[in-house]
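Quick one: the structure is below, questions incoming.
A single protein chain has been omitted; all remaining protein chains appear in their positions.
Read from first to last, the chains carry the letters A, B, C, D and E; within each, the first residue is number 1.
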Amino acid sequence: MSIWAFTLIAVLFAVGSYLLMERSLTRVALGVGVIGNGVNVLIIASGSDAGEAPIIGREGVLADPLPQALVLTAIVIGFALLTFLMTLAWRNWTITGNDEVEDDVEDRMITRRAEQTAKLGDEPHPEDVQT
Amino acid sequence: MVFFAAVVAHFAVAVLALIGLRRRPVIAACAGLVVLAGTALVVVTQAIGATSAPRKTIEWLPLLGFNFTFQVDGFAVVMALLVSLLGFGVLAYSIAYFEHDATFTRFVGLFMAFAGSMTGLVLAEDLFTMFIFWELTSVWSFLLIGLHDKSEVARRSAVRALLTTGAGGLCMLVGIGLLQNQFGTTSFAQLREAAPTGKMASVAASLLLLGAFTKSAQFPFHFWLPGAMAAPTPVSAYLHSATMVKAGIVLLARTAPIFGDTGVWRWWVVLAGVITMLIGGWRALRETDAKLVLAHSTVSQLGLLTVLFGIGSPYATYAGVAHLVAHAIFKAGLFLGVGVIDHELGTRDVSKIGAARRSVPVSVVAIGACLLSMAGIIPLFGFATKEKALVALLDAEFGLVGSIALWGIVAGSVFSVAYSVRLLHALVRTPNDSASNDEHHAHHEASALVRTTLAAPVVVAAVVSLGFGFAASTVGSWLVSPSSALDVKAVSKLALWPGINDALLISLVVIAIGAVIGWKAPLEDNSAQQPQGERVFDAVYDATIAGAKRITAVIQPGSLPIYVGVTLLLVSIAPLSATFVDGFGSLSGLTSGTALEASVSIIAIVLALGVAVLQSRFTGAMFLGGVGYAIAALFALRGAPDLAVTQLLVETLTIVVFLLALRAMTRITTRPVARFPQITRMFIAATVGIAIPLLALAARDARTAPSASQEYFARSVDEAGGRNVVNVILVDFRGFDTMGEIVVLAIAALGVANLVRAAEQHRRAAISVKEVAGS
Amino acid sequence: MKLVVTICLGLLVLAGALGVARIVRRSTLGDRAIAFDMLTSVLICSLLVSAGYLRDGLLLDLAIVLSLLGFIASVTIARFIEARDGTE
Amino acid sequence: MIKSKILEELIDRWLTKVGTLVAIFITFRGHNAPGGGFAGGLILGAVFVLQYLAGQQPTIRRKPILNPERLLGLGLLLALVTTATPLFVGGAPLESYIWSITLPQIGKVKIVSSTFFDFGVFFVVVAVVLMVLTFLGTRGGAISHEPTDGAG
Amino acid sequence: MSSLVALPILIPLVAAALMLVVRNLFAQRAISFVALLSSLATATAVLVDVWNTGDIAVSRLGGWPGSFAITLVSDGLSSVLVVVALVVTTTVLLFAVGQQTPDEHSPYYHPVYMALVAGISQAFLAGDLFNLFVAFEVLLMASYVLLTLEGNRAQIRSGTTYVVLNIIESVVLVMAVGLIFAATGTVSFAELPERIAALPDGVRMGLHLLLLVAFGIKAAVFPLFSWLPDSYPTAPSSASAVFAGLLTKVGVYCLIRVQTLLFPGELSNVVMIVGVSTMAIGVLGAISQHDMKRILSFHIISQIGYMVFGLGIGGAVAIAATIFYLIHHIPVKTSLFLVEGIIERNTGSSSLDDVSGLARKSPLLAVLFLIPAMSLAGFPPLSGFLAKFALVRGGLSAEQYIGVGVAIVVSLLTLVSMVKIWVGAFWGEVAPTSLINSVGVLRQHRSMATATAILVGFTLVIAVAAGPLYEFASRASDQLLNIERYISAVRSAS
Partner (left out) sequence: MNDVFSTLRDVLSAVLMLSGSLLAVVSSIGIHRLGSTRARMHATTKPATLGVLLCAVGAATQFVDVSDIAKVLVVVILQLVGAPIGAHMLGRAVGGK
């Protein structure tokens, strides 16, 4: 693996991770795209040495075709995922007017209750008492 | 086999009652009566005919040693008879009791299921078999306590009972597991032979005790039993005085010979039993609800039984068996009697039940007899058994534990005399306000048949108590076989008049003191508050829920970015740990690469950073496309033209998809929402970015075996008919991957179509709503 | 011939770098689109040059695909600009 | 969207035709040189994208493709049938057979059964692109201008 | 037999493709049932064969010898899981059809559902790491669509969480597969064990951890489970039933493969700790909730913890217990979700605040809930008890007392939450707000009830037939631990 591939993988993964932690779904989708590219480069760079295209009859050392086949599958699957994710973002926009992920309502409720009970000094929320 | 069929018959009736005969519960009840009587008959005939105890094993899960083993030994016979005969009485009684109650169907079904489980439990010759029926009785008891589920008290009590016994059951389960693990068996007989000793055995024994204590409502788990009185009277009479609570006692009786000498056992049992006896007795003196008085008295009597079986000497075992029988009879009579009064007067308040004398004199007399038996007054059966208990403890030589047991029982007996006398007092006293009773009486005109049916079992219980008292020696001889089934040496006899001895003197003193206390004890004490045990239970319950909420609130904040962050952090831990194990040696494997590769990589890096930095969504998509193009170039440079072509096409289509989705989103309202802290994000991103290429490098260095592609090269042209190995892999060698891949692609397209359709439909719905509102 | 190709590729890399600079620099979407367009041209050129030098037909396939896609990308961007401006 | 007649002609006459030819070519020779069903399908897809972006209904030989779902199903079926057929003749799923046929003028042609699988892939890819264009593009574009409330 | 192995994947896929062409709803239903039942028949045939002969059935795709091409491998564990999965999916389909809600009328429901089934079968049968990844993608993509089938606000929100985290899972998985290939030069299960064993410690550990994380996300173990309770409750109930019953189990299945075949016995302490904390955290989550679906969702996590714990203990006994647990849990959990679905269909809510008094309204429904609920809580003589006890024994014999202790406490808390549902929804006054009409809950939705009853009956069958089933599980577990056998079966099969 060359130092360039190494750096490229590092940057793609870092940028991808960074974007994945966004609230905006579009940005998350961008993150998926970037990190997906990172994975593809990763597999090619670590899975085979550079060489000639693996077509029998060509001269020189042929590159390993298996990682290429794997990555090809991965690329197409990545496209499918990205397409669906973007449609999700679009649908989210038609509902809320933005593409940001909201927090889960029920979880928030539990958090709030937990905070309340903490304040009241271990008195449980009336709803939580067994009936 | 016949008795197994009998057990099954119970369940069959239960199913019948719950499903087939929902509209005709009385018929189901009659079927139940037949089954109960039949069971009693079967058990007796099996026991009489056989020279050795009949035994039956049904294999279930032999690999884990889960088998049903039943054995009809003497003790099992007595217990099974108690279960089915008392069941018969209570079920007969309930037909009248539930005359106008819609829950009768459910009652009959659950009752029969319970009776079947209980029969199975007492016939079990194997800890495991016992456990199965044990837990089943917990479930039926839960459902029966909550029979009138509209009452909150009933629901709460049911939950408390279930959770307490359930917790005990789980402890027991672990105990069984330990024993089985250690000794490879759960059979009582085989365990006795194995004579378990050592730490593991005492842990197992303690765990089994926890099970027994919760089931038999021993301190500190005594609280659930009085609460269970929320159930209808037949349920209380049967489950919570006569049978289910005896399950723990049965377990003690069965296991005492195994663990009696494992150190902790006797201490545990005696202390718990004595404390329970005293607490139960004390509370029985203070309650104003007659049923609760009885409930607490049950707790107290169970304490006595626990001590007797726990001490484990032959005499004590014999006395325990005898008192078990006596208690079952008089307590069932008492509960049913209180039920009669309740049915008659509409109240169970001890200060008011005196009025029952006039309306149901026969029942009241019968109740009185049962009370005397409970107090241990000659000539009732209770006297004989309690005497035997005292004698047994006086004889036993167990040092300090023995003395504690003895004086504990003496103190407990004082209480039992006292609360019995208190109830007697309540019955003979004329209440102050008879007016309200008359009024109640007026609209509660039960038919003669119903009244007779209700009274009959009470009278029978009283008569039996009396009859057994007079025939103590005969009954005593019957009990030899049961107790010797537990302990071969436990051979003794009962007598109505034992002669003057220490025990009798103690009894006399006890009766005297108890009678005075009981007669003086106030009937209108209204200091009733929620018992300590229940409060502790509720506090523990609430604290658990509150704690769980607090933990859940931290762990499940509902925010996607946080979930992603946690996941990514974990993803980076893997490669980093690998690097720390192997060191950074593989870094030396980095090559400098060609200039072309370098320039393409740099372009890709710059564009990728641009995606992160730029805020505009579409520009981001464009940059992403740029990154993709550059990577396509990289693929081309590395000898992957197929990949490069596909990458180019896919990246372009990706941009198009972004366009299609984003062109609508040009007007975006961004709300101020809590975001993930920037610095944390950067940290996580950097960790991932460093960790993963390091692992890739190490993985690449580690390769020793050749790639599977050799085979592909070798077979591609001749056998698969293609020169482009990548394509041959895709459509032939690994065509199935491609198959899956196009399926993924197809479903994604369907998903897109589906979401758009959904949007269209919602919009149409919104428009039509608007139109309706407008017109 | 090798020298010529090296010079050509050097020139093309220079052009590419300038294009990337234009894209990365704070600029309007339209400018970026133009630069993008130009970058594809540069890529096609380099592919053609290397293909000619190596006499490798495979690279020509890439060039075909790229020349088909190059303007799809710019058309896409154009449509986006229209959509955005249309709603504002 | 394209107002210019000449450009429309250009797209119709040249791009669509050349693009389709390239796509078919790439698909066919995939077994021996870079290409195959994926690349071919994506190229044809790209042509449709171009038609769509130019404001036209995606067409082949002036016939619009109205039901991409059906095409999707047929493509999948083709691939699946190729996969499953060997099972009926006692082979393993996906097992490939090579037939040599002598055609007049062209000479000996090797036909590999897995080529049909590749055609299936080709159709699926084309259909997917068309579906995205129809749904997210045309139909999605029609309702996306003002956000509706999610109720309903 | 080996020719039948691939059919549970191919038949549903063909059905899905056909249904894209045939858009008529009734035709779709018919095709779905025919496809599922015929898949079930073939899967059962394979199972019976594997059971009788004790062999491993191998299907070589493309007919290539050796292990360089893709193989489908049906050993004891795989074959039984495929059958269970098909039973569950078939009954759930019956439920969905009987539901009479618009979501099933979507022209995409049936094809996508079929693809989901195919993906699940493929995941169980894959004999190749990359093919496993593809199978995952198929089932995940299908689950994305099913989860957002109605496309309403709640589904989009929760769908987003689900999709994003599962995409991350896919990324991690494909990365792990790529790196494993980089390190070993193969992705076939039959070649990997030997080559992985030859790797240096650090690389082995890194790759192992990556796989654990990837499958851990799918299996929803602590601390990677958060997506599950946020997403399952909003899905259409027929979808969430399958998800709850099956999808996480696919993750567990993969973890079993990783721990027994690829990295046998390595990092078992980590796995055990994860298992124990998963069961504890999951159940704590469950008892804090106030909505049936959410309670049940958290229970999935908690129960997964049990299985992972068993896997962490390792050894034939514990793994047999884990397999048995897996088999028992799939129908139990699914039937609970189906019951919940019926409740929601009738009352319009799954919150315990809105639903009550159901036992009075529909005793049969109460029974249908009570049996799996008690099974989940580990009450004898139901299957859950056997599974739990088998695990406890495994833990005790491995002297994992802390784990066993936690398992017991968790069991009690499971009971607490099941009782909470029972008390809240089935007891009490009939809630005035509920939409239940006087006709009765089940009479209206006969096929929903039938489907649920079939599954509940299936759980009972598991309990009754526990003896032979457990024997099978323990044989499957021996098979799992005998790696050489697997390798030679794949390499040499014709």
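Rule of thumb we're sticking to: a contact is a pair of C-beta atoms (placed from the backbone, for glycine too) under 8 Å apart; a residue touches a chain by one contact, two chains touch by 3 or more.
Everything numeric here is computed off the predicted structure, so don't read it as measured data.
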| item | value |
| --- | --- |
| Shown chains that the omitted chain touches within the full complex | C, D |
| Touching residue (missing chain; options D:10, D:24 or D:65) | D:10 |
| Where the unshown chain meets chain D, residue by residue | 1-2, 4, 7, 10-11, 14-15, 18, 22, 50, 53-54 |
| For chain C, residues in touch with the removed chain | 1, 4-5, 7-9, 11-12, 14-16, 18-19, 21-22, 28, 30-31, 33-35, 37-38, 41-42, 44-45, 48-49, 51-53, 55, 57, 60-61, 63-64, 67-68, 70-71, 74-75, 77-79, 81-82, 85 |
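Just so we're on the same page, only the chains that are shown with their structure count from here on.
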| item | value |
| --- | --- |
| Shared interface partners, meaning chains that touch chain B and chain C | D |
| Chain located farthest away, centre of chain B as origin (C-alpha) | C |
| Chain whose Cα mean lies nearest the overall Cα mean | E |
| For chain A, residues that touch 2 or more chains besides their own | 20, 42, 46-47, 53, 55, 66, 70-73, 76-77, 80-81, 83-84, 86-88, 90-91, 93-97, 101-102, 104, 106-107, 110, 114, 128, 130-131 |
| Of all residues in chain E, the ones touching two or more other chains | 13, 16, 20, 61-62, 130, 134, 137, 141, 144-145, 148, 151-153, 156, 160-161, 164, 168, 175, 179, 181-182, 187, 229-230, 288, 423, 428 |
| Residues of chain C defined as touching chain B within the complex | 9, 13, 16-17, 20, 23-24, 29, 32-33, 36, 39-40, 43, 47, 58-59, 61-62, 65-66, 69, 72-73, 76-77, 79-80, 83-84, 87-88 |
| Contact footprint of chain A on chain E as seen in their complex | 130, 134, 137, 141, 144-145, 148, 151, 153, 156-161, 163-164, 167-168, 170-171, 174-175, 177-179, 181-182, 187, 229-230, 233, 288-291, 294, 353, 420, 423-424, 428 |
| Residue ranges of chain D touching chain C (in the complex, touch as defined) | 1, 19, 22, 26, 33-35, 39, 43, 46-47, 49-50, 53-54, 145 |
